[in-house]
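Note that one protein chain is taken out, while the other chains of the complex remain in position.
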Amino acid sequence: MTAASQKKALICFIAKLLRDCNHVAVGASSPIPGAAALLAKAVWSSPRHVNILGSTKNNFFTNGSQELFDCAAQGRIDAFFLGGGQIDGAANINLMGRGEYPLNTPRWPGTFGSAYLYFLIPKVILFREEHTRRVLVDKVDFISAPGTSDDNTYRTGGPFGLLTNKAFFKFNKNEKRFSLKSIHSNSSLEDILDNTGFAFDYEKDTPITAAPDPELLTVLDNEVSAKIKDVYPQFAQTIFVN
Amino acid sequence: MTAASQKKALICFIAKLLRDCNHVAVGASSPIPGAAALLAKAVWSSPRHVNILGSTKNNFFTNGSQELFDCAAQGRIDAFFLGGGQIDGAANINLMGRGEYPLNTPRWPGTFGSAYLYFLIPKVILFREEHTRRVLVDKVDFISAPGTSDDNTYRTGGPFGLLTNKAFFKFNKNEKRFSLKSIHSNSSLEDILDNTGFAFDYEKDTPITAAPDPELLTVLDNEVSAKIKDVYPQFAQTIFVN
Amino acid sequence: MLTSIEALTAHIKDGFKLAVPADYSGIAMEATRQIIRQGTKNLHLIGVPTSGLQAELLIGAGCVSIFESSALTLGEYNPAPRFSAAINEGSVKIVDATCPAIHAALQASQKGLPFMPLRGIIGSDILNNHPDWKVIQNPFSDTEDKIVAIPAIQPDAALFHAPLADQEGNVWVGRRREQINMAQASKTAYVTVEKIIEGNLLDDEELAAGVLPSLYVGAIAEVPSGTWPLAFWQGGSEDSEHLNLYKTMAATEEGFNEYLQKFVYSGEKS
Partner (left out) sequence: MLTSIEALTAHIKDGFKLAVPADYSGIAMEATRQIIRQGTKNLHLIGVPTSGLQAELLIGAGCVSIFESSALTLGEYNPAPRFSAAINEGSVKIVDATCPAIHAALQASQKGLPFMPLRGIIGSDILNNHPDWKVIQNPFSDTEDKIVAIPAIQPDAALFHAPLADQEGNVWVGRRREQINMAQASKTAYVTVEKIIEGNLLDDEELAAGVLPSLYVGAIAEVPSGTWPLAFWQGGSEDSEHLNLYKTMAATEEGFNEYLQKFVYSGEKS
């Protein structure tokens, strides 16, 4: 599998996760989720609304940069993507830095809106291509945003699952644990166990992630590629032939 | 004194009260204060900003109808006008209705923004042409907005004075009492005492309100009348010859 | 999304909490007459922050059980006869507020907050009579510093009139941004417009700055002169003759019913 076809497979995988959404918001520097949202909209007209944040042309917000947060609080954003320098087994994410705050080494950019959006968007997909024990840790050094909250805390959203370049996990909110759902064809259960720093549930016979639907790939290459070039020009160069 | 020249005198009187302001906001249905603000801006370029609320062309707010209230809370509105079906000697105003709330007879439109703006705009000029015991009462039946507050209550604004078609009173915040400052030429101290329902401070030799400065009247008639016609067409007809 | 006025108002059900703007904004008067024609009952009508002829008609026609606002004013045509009658009879529950508190309640909803604090108001009889507001201590002050807490109001729908919409369901409201706040605070928005245009309003950055995106909009109907007999900031001025006629006819209940018959049920326009 080439790097390009691996990224296309991730796009198709995410697109299917977004099919039940009305409105998906994506960061401007998240080309794979963004491409997935555009693909899902093109194929199923669902999500109906795709908002590429930080972009001007593909962003329909008109009330300034706070509209994203208001919109989430209104329950009008169905899916969003978060990453993290560290992600732990309870779906806590760390965007702040490794080591002891505030003198982290390295220090990452900061928490952005994660400490808010993670609470208010129902389907937050954790997406981080790198699948290593450096990233997927037992316990994050700093909780930028917690994966779960106690029952007294107002929370209408949270983690749906975690997608990496090796596997897809679903998050079980009650048990506060990930469970392995499928393993990409370039990996194996042993590889996953070796490279995941947190404990998770799994079946011995966890299935291989299904190959992307050829029809989805065709639409991606033929119809959606132009739109993706428009929004993510540099990324588009790496996955489309011309 | 004709009705027109009486109104022009009020306009000139108010204009002088606004000369120390940067930003004066006026309701669309307040032609005399509005004309006064436009006159002061024309003569002294002070106030620099005049905002006629409810108007489209002469209103510079661009953030929806809440901007008036935000702007007041920011301390960016220096003067405003309030009236009232009843005004009492402690500068409490009643815009709700006569009799016992909620079954007032008559019921007036309601409190509008008075319960807020009266607290936050430093120079609130109470303006009511009718000077009778029906309007100027000992105690209002309903406090839409109180004239004063205790020291623990956040308050950066309040009543500056009360202007009617008979007189001008200044409000003394510490004593919570009006004091008569000048009597219009069509009235007398006896007339004021007869027609005012609240007690107030006065000097036996309270001066007559100075006649409007001829230069102000000239600018009003020649330069500002067009602008006033634009904003308050019906009112302009009643005070300008053509 | 783009529909007839009948289909638009059919979304507005008995018992709806309905937000409408003040007269300087854009009042969906034709939609209001259609609401009366379809016989909607028990509306909780919210004037944002005030209302006028729209609330007066809905109250007079018996569509309203709660009226929550900072004022009901017909401007120079005051007093509002059917509103006054309802007050005297106690036939409509009135929740009296002050303008920025109505904005704060909607803005709390827009932001998904249980409440917003608000300065002023303390010492007003509005506060003493309001069923929902609370006075709390400013948590950042070491000394006594009371502030009013205004709980969120989430309307079932906002209803208003705007200059333009496009075929994607975006609405141009221009500087009348209270309509954006109302729509975002409400579960959805029903909008009548002067004109529906081809294309997408968001493609032009000058227009985009004044657009309510389709995400927040439930239905749009093209209704030219949809604010009649009221003025429209991007349209005609008020029909003074009609408003004087209203004032005369609505002075009695019989006259008001005759007015409804003629100008609402039969749909005459002058």
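First chain written, first letter: the chains are A, B and C, and each begins at residue 1.
Keep in mind that, in the parts below, a residue touches a chain if its C-beta (ideal position, glycine included) is under 8 Å from a C-beta of that chain, and two chains touch if they have at least 3 such contacts.
Here the structure is a predicted model, which means the values were calculated and not measured.
Residue C:Leu113 is the one among C:Ile66, C:Leu113 or C:Val264 that touches the chain not shown.
For subunit C, the residues in touch with the chain missing from this view are 112-119, 134, 136, 138-141, 145, 147, 149, 151, 173-175, 177, 205-210, 234.
Contact between subunit A and the unshown chain involves residues 28-29, 53-54, 56, 61-66, 69, 73, 95-97, 101-120, 142-146, 149, 152-155.
Annotation for subunit B: contacts to the undisplayed chain at residues 23, 49, 56, 60-63, 69-76, 120.
Following the convention adopted for this analysis, only the chains that are shown with their structure count from here on.
With chains reduced to the mean position of their C-alpha atoms, the one farthest from subunit B is A.
Inter-chain spacing, taken between the CA centroids of subunit A and subunit C, is 40 Å.
Looking at subunit C, residues 180 sit in touch with two or more other chains. In subunit A, there is no position where the chain touches two or more neighbouring chains simultaneously.
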